[in-house]
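Every protein chain except one is present and positioned as in the full complex.
Then we have subunit A:
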């Protein structure tokens, strides 16, 4: 429902001011939905956008409807496992590709530990050039601790030319 109403705001902005809403305006309007319905909604939001005045900006809107601008934001059930990761891995001034690799790695780590996360990783990159979407299927992600290379069948392991070392 929040998402449906969110599509309405930039249209109104365009009609009234003749240009797309800035990320700060969008975030503030979306925050009102969270804040004014705080007893009924249970959703944590992250609003990210690019405008010609301030460049790229990220706004976090946690439960309760606080608005906070941050250089990076995380949320959702799997995010518990990522606080330490980002404390260590996030750096100021990353390039587009570095940043995308970081978020893919982060979601991949969350998937490894959070039962409610899984499947695929989808990214959206928003900058002066527009909006670009990427897709990473789950089986193409890097393996983490205690995760094994997927096989077609046990039979392949048994029949392989060189004996596979036992996985203890």
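Operating definition for what follows: a residue touches a chain if its C-beta (ideal position, glycine included) is under 8 Å from a C-beta of that chain, and two chains touch if they have at least 3 such contacts; residues count from 1.
Rule of thumb we're sticking to: contacts and distances are computed from a predicted model.
Enquirer: Refer to UniProt and select, among "ATP synthase subunit epsilon, mitochondrial", "RecA family profile 1 domain-containing protein", "Proteasome subunit beta" or "creatine kinase", the name of the complex member that is left out.
Expert: Answer from the UniProt record of the missing subunit chain: "Proteasome subunit beta".
Enquirer: Could you tell which one of A:9, A:35 or A:90 touches the chain left off the display?
Expert: The missing chain is touched by A:35.
Enquirer: Could you please point out the subunit A residues that touch the chain left off the display?
Expert: Residues 34-35, 38-39, 60, 62-68, 70, 80, 83 of subunit A touch the chain absent from view.
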